[in-house]
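Just one protein chain is left out here, and the rest sit where they should.
Think of it as A and B in the order they're written, each chain with its own count starting at 1.
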Amino acid sequence: VSASSAKKSFKPKEPCKHIVLYYHDTLFNGTDVANATSAAATNATNLGDFKFGMLVVFDDPMTKDNHLLSSPVARAQGFYFYDMKSTYTAWFAFTLIFNSTEHKGTLNIMGADLMTLETRDFSVVGGTGDFFMARGIATIHTDTFQGDYYFRLKMDIKLYECY
Amino acid sequence: VSASSAKKSFKPKEPCKHIVLYYHDTLFNGTDVANATSAAATNATNLGDFKFGMLVVFDDPMTKDNHLLSSPVARAQGFYFYDMKSTYTAWFAFTLIFNSTEHKGTLNIMGADLMTLETRDFSVVGGTGDFFMARGIATIHTDTFQGDYYFRLKMDIKLYECY
Partner (left out) sequence: VSASSAKKSFKPKEPCKHIVLYYHDTLFNGTDVANATSAAATNATNLGDFKFGMLVVFDDPMTKDNHLLSSPVARAQGFYFYDMKSTYTAWFAFTLIFNSTEHKGTLNIMGADLMTLETRDFSVVGGTGDFFMARGIATIHTDTFQGDYYFRLKMDIKLYECY
């Protein structure tokens, strides 16, 4: 089978699908089981003062607007860890899980979160269900953060390979 | 070089390669070094009662039938962690390593394991050797589990991009 018979569509720089969602991470403080949606699985090391090595597992809600209490349209399940000794940066890998009338399926995402930049890009490396075999870019922007307890990312997801 | 000269073949929904394997995970209990093939690298957190944050590293045998003691045709090396506070779910990333007369090479796989579903899909995000540059979907089904100690997954792997 050669490429000429393919049904896959791609046109670089013009996404075949575009989704904007907000990611809300509420870190467990040891007591707020009801509200927390993530928890540190490892302690920070002593390599610098920016939590190097602290790994956080999350099951975070994704909403269409930037309100934490809006009804989630997806979940983000995965992890991040802090990985610089001189500033805060993190590395993420996670799955967006959609289970609504609008979308059913998953997107698998990974990349470096260089928090000091206004925006940074993760890779969408695969998809399932409605997002069968998708690839693309998720552009991240820190919408807000409240110390250790809560932060919110805007995720602008553009798929460039859709089946 | 335009796509018209490509040798890559793809025909959505018709896999170019199909492999069914069983994954056997035997968790280290602290003493059974001879039998165990995985071990918890972190303890569960107190966020809920479903091992949230427990991260398990594995080097698990993959067999063609569902017998633990059948001769492995591949190894699965990677990790999973539990990531919900209200039920058991996990997130996986791993490499299938083939080194037999039938297949030599690796498949790299990641995704969310929503254990409450009859089946769930991981993304095959890359491959090497005989699976050079492959992509596809691995559909997972829990074949059995025995408490904390052992569980077995059926993995139905369909590659949709082959070179």
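Heads up, the rule we're going with is that contacts are C-beta pairs under 8 Å (C-beta built on N, C-alpha and C of every residue); 3 or more make two chains touch, one makes a residue touch a chain.
Small disclaimer: the values here were computed from a predicted structure and weren't measured.
Interface note for the absent chain: among B:15, B:48, B:111 or B:127, the touching residue is B:127. Only one of B:22, B:52, B:94 or B:122 touches the absent chain when the whole complex is considered: B:94.
Within the set B:15, B:48, B:61 or B:78, the residue that contacts the chain not displayed is B:78. Within subunit A, the residues in touch with the undisplayed chain are 3-4, 6-13, 16, 42, 45-48, 52-55, 81-85, 89, 91, 93, 110-112, 114, 121-125, 135-137, 160-161. Contacts to the hidden chain, counted on subunit B, fall at residues 1-8, 28, 30, 33, 36, 39-42, 55, 57-59, 77-79, 93-95, 97, 105-106, 108, 110, 125-129, 132-133, 163.
By definition in this document, only the chains that are shown with their structure count from here on.
Computed from the mean C-alpha positions, the centre of subunit A lies at a distance of 22 Å from the centre of subunit B.
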